[in-house]
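Up next, chain A:
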Amino acid sequence: MKRVYVNEEWCLGCHLCEYNCAYSNSGIKDMVKALKGKTITPRIHVEDGGKIHYAVSCRHCEDPLCIKGCISGALTKDENGVVTIDHDKCVGCLTCMLLCPYGCITTDENETVLKCELCIKNGGIPACVQGCPNRAIIFEEAEE
Partner candidate 1 sequence: MIMPINYILPEFEVERSDYRCIRCRVCERQCANGVHRYDADGDIMLSDEFQCVDCQRCVCLCPTHALKIRKNENELRENANWKQNTILEIYKQANTGGVLLSSMGNPEPFPVYWDKILINASQVTNPSIDPLREPMETRVFLGKKPHDIERDVNGNINTELPPQVELQIPVMFSAMSYGSISYNAHQSLATAAEALGICYNTGEGGLHEDFYQYGKNTIVQVASGRFGVYKDYLEAGAAIEIKMGQGAKPGIGGHLPGTKVGADVSKTRMIPEGSDAISPAPHHDIYSIEDLRQLVFSLKEATDYKKPVIVKVAAVHNIAAIASGIARSGADIIAIDGFRGGTGAAPTRIRDNVGIPIELALAAVDKRLRDEGIRQNVSLVVGGSVRSASDVIKAIALGADACYIATSALLALGCHLCRTCQSGKCNWGIATQDPELVKRLNPETGKERLVNLLTAWKHEIKEMMGLMGINSIEALRGNRLMLRGVGLNEKELEILGISHAGE
Partner candidate 2 sequence: MKREGEFRNPSGCAIAAVISKEGRRFSAEKIIESMIPMHDRSNGLGGGFAGYGIYPKYKDFFAFHLFFDDRHIKKDVEEYLKERYEIVLSEEIPTRKIPEITDEPIIWRYFLNPLKSVLRSAQLDEKEFTARVVMHINTKMNGAYVFSSGKNMGAFKAVGFPEDVGRFYMLDEYAGYSWTSHGRYPTNTPGWWGGSHPFGLLDYSVVHNGEISSYDANRRFIEMFGYKCTLQTDTEVMAYIADFLLRRKGLTPKEMAEVIAAPFWSTIEKKDEAEKARLTYFRTIYSSLLMTGPFSIVVGYTGGLMALNDRLKLRSMVAAEKDDMVYIASEETAIRVMTPEVDKIWSPAGGEPVIVNVKDGV
């Protein structure tokens, strides 16, 4: 399946992916309107360590622990292998957060669990990938 891959060799730590993610998932057409004055809760996050930068988002694991641990059946893998969350089912227990080895599950200010769903609900090409100024984030079939 096509996944989002991050090549830290090219990640500049600009954090644009976070803003593009938040914007894309806001459902609002204008970025200013979507993000102005807000603390964003992106589904991808950049980790910075001095000169090292890289973005992390859901790996859409082959055998996802988050799904194994989900107490409400909110997390499932769709037919394409994308780990998706059903917010109607999620009760916010955060077991998924406790299980995800990559730290890729977050919540918004309302404690809604957020995770990367590869933008399948917002157009198909992940916003982080589209907006990455240095192609550090790519969307492709796995190398292996």
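For anyone wondering why these and not others, all candidates are chains of the complex that A comes from, given by their letters.
To be clear about the criterion, contacts are C-beta pairs under 8 Å (C-beta built on N, C-alpha and C of every residue); 3 or more make two chains touch, one makes a residue touch a chain; residues count from 1.
Everything numeric here is computed off the predicted structure, so don't read it as measured data.
Within this complex, the numbered candidate that touches chain A among 1 or 2 is 1. Within the complex, the chain A residues that touch candidate 1 are 9-10, 12-16, 18-20, 23, 31-32, 35-38, 51, 131, 133-136.
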